[in-house]
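Then we have chain A:
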Amino acid sequence: MDPNTAGWALVAALLLPVAGAVAMLLIPAEADRTIRRFAVVVTGVAFALVAALTAAFDYGRSGELQFVTDVPWIPAIDARFHLGIDGISLPLFFLSFLLPFLSAIYTTKHLPEPGKPKAFLGLMLLLQTGMAGTFVAFDLILFFIFFELVLVPMFFMIGMWGGPRRDYASVKFFLYTLFGSIFMLVSFLAVYFQSGLRSWDIVELSQAAGIGSVTFQTWAFLGMFLGFAIKVPMWPFHTWLPDAHTEAPTVGSVLLAGVLLKIGTYGFIRIALPILPDGALRFAPVLGVLAVIGIVYGSLCCLAQTDVKRLIAFSSVGHMGFVMLGIAAMNEAGIQAALFGNIAHGVITGMLFFLAGSLHERYHTRDIAVIGGGMLMKIPRYGVLLTYVAVASLGLPGLAGFWGEFGAMWAAISPGLGLSDTYGGLYLGLVVFAAIGTVLTAGYFLWMLQRVNLGRPSEKWAAAELDDVMRVEWVAWAPLLLLILALGVFPRLVFGVQDAAVTALLRSMGG
Partner candidate 1 sequence: MSLVIPLLLATFLFCVGVYGLIARRNAVLVLISVELMLNAVNINLVAFQNLLFPAEAAASGQLFALFIIGVAAAEVGVGLAIVFNLFRNRATVDVDRVDAMRW
Partner candidate 2 sequence: MESVLALAWLVPVLPLASAAVVAATGKRLPWGGAEVGILSVGAALALSAAIAWETFTNPGETLERAFAWSPLGGGFVLELGMLVDGLTAMMFLLVTLVSLMVHVYSRGYMEGEARFTYYYAMLSLFTFSMLLLVISNNTLQAVVGWELVGLCSFLLIGFYWEEKSNQDAANKAFLTTKFGDVGLIVGVIVLSAGMLGLSDTPFNFGETIDAAVSGELATGTIVLGMLLIFVGCISKSGQMPLHVWLPDAMAGPTPVSALIHAATMVTAGVFLLARLFPVLAQSALVMGVIAVVGILTLFFGGLLALVQDDIKKILAYSTISQLGYMVAAIGVGGYTASIFHLFTHGFFKALLFLGAGSLIHAVHSNDISAMGGLRRPMPVTFWTFTIGSLALAGFPMTAGFFSKDEILVSGDLWALNGFATGTYVYWVGIAAAFVTTFYMARAWFLIFTGEHRGAPHAADAHGGHGADHDAQADAHADAHHAAPNESGRWMLVPLVVLAVLSLTAGLIGSPFLQDEPNFEAWTATEVIEGTTYPFLAEYAAGAGVVAAEKGPSAKILHGPPTWHLDLLGIVLAAFAGAVLLAWRLYGKGLPDEDPTLRMGPLSRALVAKYGFDAAGYRYVVVPVRDRLSAWATRVSNDVIDGVVGGTGAAAKRLAGVTYATVDQGIIDGGVNGAAFSAAWWSARLRRIQSGDVQRYAGALVAGVVLLVLAFVAIR
C-alpha cells in the first residue's frame, strides 16, 4: 500500500463494517454462533486492513495527509468526499478498529438480554463505521454526518440491551448529543459562508487563518464548543454520560468510552482550534477552568458512587478534563498530551468497562456494598486485572494513564499563543487543582479497590461458584492490557506519531 495513492484502503476500511452488517442480514437469525463468529471475522478483517494501513503509513511525513480520497460528493453545496489520515488521526483510527474487534470477540460469549446478536452486532458494525469515519473525514459536512451517525446505533444499543433505566438513558444520550451537534452545524455553516472559500475542507479552512472578525470567531467557536463539549463531555454538560454508561451494555460502554468520547476532543483539535484560532484563544481560559472543574468535580462524584460502573463513568469526566486541560493550554505539548490522554483513556477506560461488565456477569450486581470485597480471594486473576487497570487509570507512571495527565499539566503551566502573559496565574492555579484532582482520583480508585478486591468474601459470595477470567476474556482483553503497559513505557508510540502533525496544526494557528 502506497500511502500516496492507496486512498482505497481508507474507504475500504470504512465500508467493510457496513458491508459486513449488510451481509449479516442474510444469515438466518437462528444461526446464533455463526452470526457472532461472522462479526469477529468482519471486524478482524477490517482491523487487519487498518493494521496494514498503519504499517504502510509514512511516519516520516506524519504531518501530512495520506491515503487521501477527495472526490466531489454534493456539488450543490460544495461538499466533498474527502478522506485522509495523518498523525493525529492514525492512533484514534486504529483504536476505533481495535475496540470493535475485541468487542466482537467478547460478544461471542457475553451478550446481555434480549440476545439478538444479529441486531446487536449489526449496530456495532454501523457504529464502527461512524466513529472511524469521524477521524478520517476532512470535510466538515462529511465529519458532521459521521458525527451524527454514531448516535443512532448507540441509541439502540443502550435502549435495547441496556440496564433497567435504559429508556431514560438512551433518550438522554441522544438528545444531549443532538442538541450540541446542531449548534455545531450552525457554526460550520457560519464558517463556510464567512470564509468565502466555498469549501468545507478542513485543511483549506485551517490554512485560511483568521476567518472573520474575532467576535465572529468567538461566536462560531461557541457553537462548536457546545457540540464538542457535550460529546467530550465537559463539565457541566456531562450528566448524560453516567446514565448512558451505567445503562449501556458492556460493549456499548466500551465503545462509548473508548472511541465516542474521543470524537469530541478530536473535533476540538482538528476543527475548532485550527479553523477558529482567535475564538479558541478567547475561549481557552474558559476551557481550562471547565476542564479543571471537571477533574475535581468528577473525582468528587466518584467518591460518592456505589455502583462500580457509574464510578468508572464519572471517572471519565475527570479524565477527559485532563484532555481538555491539554487543549486549553493551546500549545504543542498540550495538544500532544490531549491526544495521548484520549488514546490512553480509550484503552484504559474501555478495559475498565469490560471488567465492570464481566463483574456484572459474575455477581449480577455492580453495587460495591453488595459485592462487599474479597474478590481478590474469590477470583484472583480477575482481581489482579482490576487492580492493574485501576492503577493505570489513576495515572501511575509507567502505565498509559500518566502521560496524558502529566503532559496536560506540564503544558498548561506555560500556555501558548500569548496566553501565559495574560492568564499565567490562572493556569498555574489550574495546574495545582488538576494535580489535586489526581489525588482524589487515586482516592476513589483505591477506595473502590479496597471495597471490591480486598478483604474476605462476604457470606453471600463465600460459597458461590464464580468463574475467574475466561479464555475468551483473555483473548479480548490481552491487547488492551498490553497496550496499557506499552503506551506507558513507550509514550513515543503515540507522541512520536503525532509530533509532526501537531506541529503543523499549531503552525497554522500561528503558534
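Here is the rule we go by: a residue touches a chain if its C-beta (ideal position, glycine included) is under 8 Å from a C-beta of that chain, and two chains touch if they have at least 3 such contacts; residues count from 1.
On how the list was made: all candidates are chains of the complex that A comes from, given by their letters.
Here the structure is a predicted model, which means the values were calculated and not measured.
Within this complex, chain A touches only one of the listed candidates (1 or 2), namely 2. Residues 172, 176, 236, 239, 297, 300-305, 331-337, 376-377, 391, 396-398, 402-403, 406-407, 409-411, 413-414, 416, 428, 431-432, 435-436, 438-440, 442-443, 446-447, 450, 453-456, 490-492, 495-496, 498-499, 502-503 of chain A are the ones that touch candidate 2 when the two sit in their complex.
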